[in-house]
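Before we start, here is the structure in question, set down as structure tokens.
Shown here: the complex without one of its protein chains, the others still in place.
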Amino acid sequence: MAAVTTAPARAEPNLLIRIASRPTALAGLIVVTVIILLSVLAPLIAPYAPSQLAVRDRLQGPGMAHLMGTDELGRDVFTRVLYSGRTSLTVGFAVVVFASAIGVTLGLVAGFFRRFDAPVSRLIDAMMAFPDILLAIALVAALGPSAANVVIALGIVYAPRLARVVRASTLVIRELPYVEAARALGVPTPVILVRHVLRNVVSPLLVQATFIFANAILAEAGLSFLGVGISPDIPTWGTMISVGRQFLDQAPWIMWFPGGAIILTVLSLQLLGDGLRDFLDPRLAKDV
Amino acid sequence: MLRSALNRLIGMAIVMFLVVTIVFVIVRVTPGDPAAVMLGPDATAEDIASLRERLGLNAPIPVQFLTYFGGILRGDFGQSIFLNIPVTHALWLRAEPTFFLTVFALAIAAAVALPVGVLSAYWRGSAFDQAATMLAMFAASIPSFWLGLIFMQIFAVQLGWFDTSGYGGPGASFAERMHHLVLPAVTLGLISSALITRFTRAAMLDVLNDDYVRTARSKGMSEWRVVVRHAFKNALIPILTVIGLTAALLISGAIVTETVFGLPGVGSLIVSAVLRRDYPVIQGALLVVAGLYVLVNFVIDMLYLLVDPRVRY
Amino acid sequence: QTAGGVIDVATIGEPPTLDPMASTADLVGIITQHIYETLYTFGADWTVTPLLAADMPTISEDGLTYTIPLRTGVTFHDGSEMTSADVVASLDRWMRIASRGKQTAEVIDGIAATDEATVTITLKSPYAPLLSLLSLNNAAAIIIPEENADQDPLESYVGTGPYRLEERVPDQYIQLVRFEDYASRDGEPNGYGGARLQHLDEIRFVPVPDPNTRIEGAVAGQFAYVDQLPVEAYDRIAGGATEPVVLAPFGWPVFVMNTQEGLNSDLRIRKAIQAALAPEDMMLAAFGSEDFFSIDGAWYPDSYAWHTEVATEPYKPMGDTETAMALLAEAGYDGSPLRILTSRQYEYHYKMAQVAQAYLEAAGFKVQMDVVEWATLTQNRADPALWDIYITHSPFLPEPSLMGIMSDSSPGWWATDAKHAAVEAFNAESDPAKRVELFADVQKVIYEEVPAYKVGNFNALAAQAPNLEGVAPAPWPYFWNAYLGDE
Amino acid sequence: MTLDADTILSVRDLRTWFKGRHSIAKAVDGVTFDLKRGKTLAVVGESGSGKSVTSLSIMGLLARPGAIESGQILFRDRQERVHDLARFSQKQFRALRGREIAMIFQEPMTSLNPLYTVGDQIGEMIALHEPISPSEARKRALEMLRHVEIPDAAGRLDDYPHQMSGGMRQRVMIAMALACSPSLLIADEPTTALDVTIQAQILDLLRRLQDQFGMSILFITHNLGVVAEIAHDVVVMYAGRVVEQAPVMELFARQTHPYTRGLLACTPDAERDLGSEGERQALYSIPGSVPPITDLPPGCAFEPRCGYAVPACRNALPPLVKAGENSISRCIRSHEI
Partner (left out) sequence: MSAPEAPLLDVRGLTKTFVGRNGRTVHAVSDVSFSVRRGTTVGLVGESGSGKTTAGRSVLRLIEPSGGKAVFDGVDLFSLSEREMKAYRKRLQIIFQDPFSSLNPRMRIDAILSEALDAADFARGAARRERIAELLAIVGLSPDHARRFPHEFSGGQRQRIGIARALAVEPEFIVADEPVSALDVSVQAQVLNLLGDLQKRFSLSILFIAHDLSVVEYLCDDVVVMYLGRVMESGPSRKVYANPRHPYTRALLATAPVPDPTRRKARVPLMGDIPSPINPPSGCVFRTRCPMAIEACAQAIPPVEDLGGNHHVACIRHAELA
């Protein structure tokens, strides 16, 4: 007997209010917002220019002149953390967008059209067989190390994960009576896909997206650390750490601050995602 | 049972075939001429042309694919450009540290995560749960190389309990080699434990709300028995899945951790292969690692058959 | 001074090959110099001294014939004895395979075994750098058994050196053990030459590609010797379990210009770059403290005979942005990007590039950085279409002719009449004193034509266990003569 | 704590609330009823009226944040001792559950642990409460399967739950519940998920087992047909409160609360609702819908939907009053109905 399926998310228009009712999720939301604001407003906030050298002021500890100290070329670490945030967040965000574009398409197709389910699912399985960093490394090695290619590589890495989530939700939604009602009315399939399926996949997708955002930031840092990611002359938190690592002893702040920024960002994204998951899609807790 | 095993086996074969195809495609999209890469900067145009001929790079793509696929079926993954040995051999030389690293890391992760996950689900919303959830999330937010560096700084450099890097010299005893794995395994284990903790908690929460748990309680048994015998055993099924997923996570982690700790494992081989443009090694490593992942998940599927009498694929 | 002991030496990575003919990489030279030997080598004062040759060659009056007497009773690791046939076969292979050998082959007329223990080299024209080339340990003219000379790539690692290859596990270690039948020269050790003592039983070269891991290893005292540490780690090393060893000066970083294609084919642009760069900031960023570098426009520091201050005026420690701007205007620079090709294999390359970028931009350049892996860099630099400047470094070589820019075919492709005139005169002269004078002309041409920009002198930092003795600081460290003392 | 000698369970003014951050869900708010020895008391009410929460309160199985706010749950055990379960600790409950009070649930599909055979699960129940060897437990489990009339009981002992149909599983649940001969069986909608023909089998079985084992049954349902089928006495709940209690015959003959009356009237009945030519009379229907239990009116919760409502209904919660020979009702106009 087909199991009785429950409707996935009950829509809650006042999501923000609901998030605000959970302290950890709210904290996550606030921190993420602050970090995004700081990055966006970097040119206004930053006391220096991001690549303004002052070799003679190199490796100065945090102080009044330089909130977070200076790096090995005498650049202001605070400024660079802000500017790096722009790239790191942009990369993370672009990965989410790119991965979603592929993942949603694949997931919808596999979930909605039985015919494509088996082939697409097998493809997803095969893609998931590659550990994320490994696949990303190989793809970056193949495409060449540039920010755009890192985004493409990570997007390809995370797309199957999203596709799985979307497929799973689509499989459930496809069978729901409101989809059937639409078919009974003769609503064209593309409209059904968008209006009924996609719209209800948005919740689990949003939850996943926050986690992928977080993961992408970590992965980018990992790739940069390994020296196979974004070119080091583009400041990202990952590249800052990989450079700062050499001064772990003399000037630990060069690595601490971008590292702290990563941890803070990733942690708050996770808190936010966790909160969203609780509100939007409790069933998802056990999915990938 | 046999039938479902066979079904899974066929599924696995299909996935493996796709894996092989994906790797082929990745290597094909790599810009630049593999022959030119292999021969290095001093090569003449004639050298490159003759190597292309020898490698079959002039054949049509489907023929190339067949040749390549045939090679893989025979266990021939090609020759490392840099190391000048067969890729399989290179991987085999590097297998031991990676194998033990992942096994230890998984053991550590499971030893930490399972009890913590079970208890925080059981005491949902308690201070313990909140602390554990926060900690797990925090652990999952730390870049693994960062944690490795800090451990190295404390335990190897300052306390001197471990070597900072390497895997022992020639003839190093097994114990000595394992000693080198302690820090990397702890690093990797702690970070992976975050994921397993969260999944364990979620799986336990799920089953703790199940009707049969209420039935078990209504029988008048101790909570311990309810949780372990009735709830946990059911939660084990999704947890097994995570452990399978963790296998991939561990290998990703191993790539970074091995690099930090200078372990001569498959992970660091992959990184050096990328830096050295040793495409056959990259390709071979991708295949082997993905193959292992598929295999691990196949084994886990088989475990389902043992644990869960309902599973009939 | 006891015999015995095993040492671990941390190196910067896995050597691409154990055939020193096939590679110019320092790493390959460092390791393989323990296995193979050349006819000549460098003494403590960088003069050429015989190694497998019995003595210095007899050079004919016209400078075209070198008669080299060989030592007898030297055995290879496979037990066979070295004869002139082995030497001739080896040198043939060298001229066929080694990049320096190929370059030398152009002036060599023939190599012949005169008898069992004598080899004669005849030249087409006098060529002073010959002995230095035969002495160098990379792209080295090593002597191997005749029957192995056909191998390419080399498969039997059989040499005459004091240590022989026991086992190689890629990326884990290269294990060398004492060669019991080694025939050492008599007398005292003299740099790379003289007697070679075999105190140690075993030397293991352990690749530790990550510089930070090397530092940690050094601080923790995990290795007897750690090569190529970032100089800024000096204080940490000093506070750790091993002792810092500074080789001062070690070498020079260099910005090589692509004279063949692109922006830098215009001398005025090159001159503008020369004026724009501020070596002091670049060196400071790269090496941290004056203790580890010096600002010096001369291509050889004053500890070398080749040192001369001739023509170094354009070298301005703080740069000269105005002059650069003027030159740039004069060249009619159109704002197309100046492409700097660099890698982070050597972190200081990259840091210098960053500072250079700032100064070049201040002078009006538009700069594009191509930060790639070292392997890619060595590949890309061979293609003139891909770059305008690439960054590398070199230890101070005993013979100026060995410098990359001296060859027309090395990346940069500097080949002008003025260069040829100066270099040929320099190479043809065999009198050392005169050669020093002639080198001043070479340096002058370099400053006039700017095929490359030497940034300064820098020191190398290594670390060594307190009980490791008998290791002389050297650009290519060697461990014969080394022994383990009491702790 | 006084309890009639033939009363086995007496729930007195029980209040079980779920306290949230912003609201209190008064899931059970003043439930009172008595269950006689060897009898079946049916609790009926619509979804959300607090039936399950009542039964979980009795079993001590409330999940947080649910807690008994006030009231008594007096229970007479086999040694004739009377306990107030409202004050029991979990430890005390453990000795009681399964042995004195057993429970079966609505979803036979999910109430059995999928990973153990039915024999194991029945045997476990026995082994928990009696010192018994595994083989002995197995024998007893088999015996119980026979009691619940599972065909080929010996062959099914080692079946897993998923290998059985819903009806079979519900029989297994009953076998498990009765394994230690409890004096009280709580059945929370045990037939709701089953087909009518299977439902009839289970009801039939329960009746026979009651004769055989002599246990009292607290039977929770929302189906008045089932009530008529099995109950001796009936409690009707609405929005967490008991609105009426009466012997089954009395209740169906004459309802003393407008809600009960409405419930019966709105179940279609061909005799009543169809004319001789099959023409339909409109069904009686209760207007409006059940109020949310977090936000109950101060007076009678049924007042907004009630045809008999007078302004007095709105002011205070009507008390439970004697309304018929053996029935009580929470309606101030019960005598007029």
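A, B, C and D label the chains in the order they appear, each numbered from 1.
Definition applied: a residue touches a chain if its C-beta (ideal position, glycine included) is under 8 Å from a C-beta of that chain, and two chains touch if they have at least 3 such contacts.
Because the structure is a prediction, the values reported are computed rather than measured.
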Selected from D:Leu264, D:Leu296 or D:Ile337 as touching the chain missing from the view: D:Leu264
Residue among A:Ile17, A:Leu44, A:Met64 or A:Leu185 that touches the chain left out of view: A:Leu185
Selected from D:Gly71, D:Gly167, D:Gly240 or D:Gly299 as touching the chain missing from the view: D:Gly167
Touching the absent chain when the full complex is considered, from D:Gly20, D:Gly225 or D:Pro319: D:Gly225
For subunit D, the residues touching the chain missing from this view: 46-47, 151, 165, 167-168, 195-201, 203-204, 222-229, 231, 248-249, 252, 262-264, 266-270, 273-274, 278, 280, 282-287, 289-290, 305
Contacts of subunit A with the absent chain, listed as residue ranges: 1, 5-7, 9-13, 176-178, 180-187, 195-196, 199-200, 202
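The definition used in the following text is that only the chains that are shown with their structure count from here on.
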Path length in the contact graph (subunit A to subunit C, fewest steps): 1
Pair of chains joined by the greatest number of C-beta pairs in contact: A-B
Centroid distance [mean C-alpha coordinates] between subunit B and subunit A, Å: 21
Subunit C-subunit D separation of Cα centroids, rounded to whole Å: 92
Interface hub residues of subunit B, defined as touching at least two other chains: 149, 153, 259, 274-275, 277
Multi-chain contact sites of subunit A, meaning residues that touch two or more partners: 227, 245, 248
All chain pairs that touch each other: A-B, A-C, B-C, B-D
Residues on subunit B engaged by subunit D in the complex (per definition of touch): 125, 210-212, 214-223, 230, 233-234, 307-310
Residues of subunit A defined as touching subunit C within the complex: 51, 53, 55-56, 58-59, 72-74, 145, 227, 231-233, 243, 245-250
In the complex with subunit C, residue positions of subunit B that touch it: 37, 40-42, 82-85, 90, 93-94, 149, 152-153, 156-157, 160, 163-167, 169-170, 259-262, 264, 268-269, 272, 274-277
